[in-house]
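As you look at this complex, bear in mind that one protein chain is not there, while each of the others sits in place.
And then chain A:
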Amino acid sequence: MNARDDSKGGTVRAGYVRPLDIRNGRIDMGHGAGGRAASQLIEEIFLAAFDNPFLRQGNDGASLAIPQGARLVMATDAHVISPLFFPGGDIGALSVHGTVNDVAMMGATPLWLSASFILEEGFPLADLKRIVQSMAAAAREAGVAVVTGDTKVVEQGKGDGVFISTTGVGVVPHGIDVSGAHARPGDVILLSGTVGDHGVAVLSQRESLEFETTIVSDTAALNGLVADMLAACPAIRTLRDPTRGGVATTLNEIARQSGVGMLLDEAAIPVKPEVDAACELLGLDPLYVANEGKLLAIVPADQADAVLAAMRAHPHGADAACIGSVTEDPHHFVQMNTRFGGRRVVDWLSGEQLPRIC
């Protein structure tokens, strides 16, 4: 039992600090001043959730033992999202998944994360605790440790509740060389599941747009799926998660990086009917809507079946499909045979995807 600071003559134990009032408390400028308040916030919210030997050392940074001869991969991602909580996830889980996936898409096994928080004065402690606990759960599930971090507080009106930046470090197993520059004509393009779930789930919660939907974000760590795929085929050429800009933009990036073209088959691209319907209503194209738990893989044609089987055997790849192939094309166009029987270019996303008027 904690000692209580009451006036009925009971003594207060020496060194007692009244815990944070999680239920009603809010972030104030003092939490960012580096003094006792900051230290208490770190201990009671961050350390309590992320607890691990690196953090327990209490140093300014983490000292990491690197396997001999290993190649390291490092990736960083800043997370700003509105709303902070959405069906299927929240900014906390997203900030872990986003960075873990960026590391995994290099063919690496993600091991360590750093996390830095920019908090807005007035942000409810209860929301912060919920976000941090969700981050911790996501990290545990992905098998990574949050080994170092930082917190800053900005005045009210100068932030949007909370921004989270994470950096991930991972180790590439021997013999694996995955890169966006490795796609070759004749290769096959695989997609791990349905497109557009995350973007539509988030849109459905926007203040101006609330519509009832059963769609939940697909946010997930994909390192387990990647490990199974690489075990089935170490020669995978390219892995990438189609986040902002969607599948269309990601494939255009790869086409340019590898100096190739692509030809997709619209009928083969899995889209949930609810997502399709929401996009139809809002005038959006699911190919440009963000995903947070999907990956695109480019693999040599003769190994496509093996990789596809490995994907489908994993829970995050159950709906995996072969959606097209890599072509020779000096203009690096991504083209698509439409379900309708025509052919068209699938271009980069330009600007923000805005709804049409008519």
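Going forward, contacts are C-beta pairs under 8 Å (C-beta built on N, C-alpha and C of every residue); 3 or more make two chains touch, one makes a residue touch a chain; residues count from 1.
Throughout what follows, contacts and distances are computed from a predicted model.
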Item to check | Among "Fe-S oxidoreductase", "Hydrogenase maturation factor", "Putative hemin transport system permease protein HrtB" or "Helix-turn-helix protein", UniProt-listed name of the chain not shown | outcome: "Hydrogenase maturation factor"
Checklist outcome for this item: Per the whole complex, from A:Gly69, A:Gly175 or A:Gly342 the residue touching the absent chain is A:Gly342
Next on the checklist: Using the document's definition of touch, tell me which of A:Asp28, A:Glu44, A:Asp228 or A:Asp276 contacts the absent chain.
Outcome noted: A:Asp276
Checklist entry - In terms of residues, what is the contact footprint of the unshown chain on chain A? => result 185-186, 208-209, 261, 263, 267, 273, 276-277, 280, 283, 285, 324-329, 331, 333, 335, 338-345, 347, 350-351, 354-358
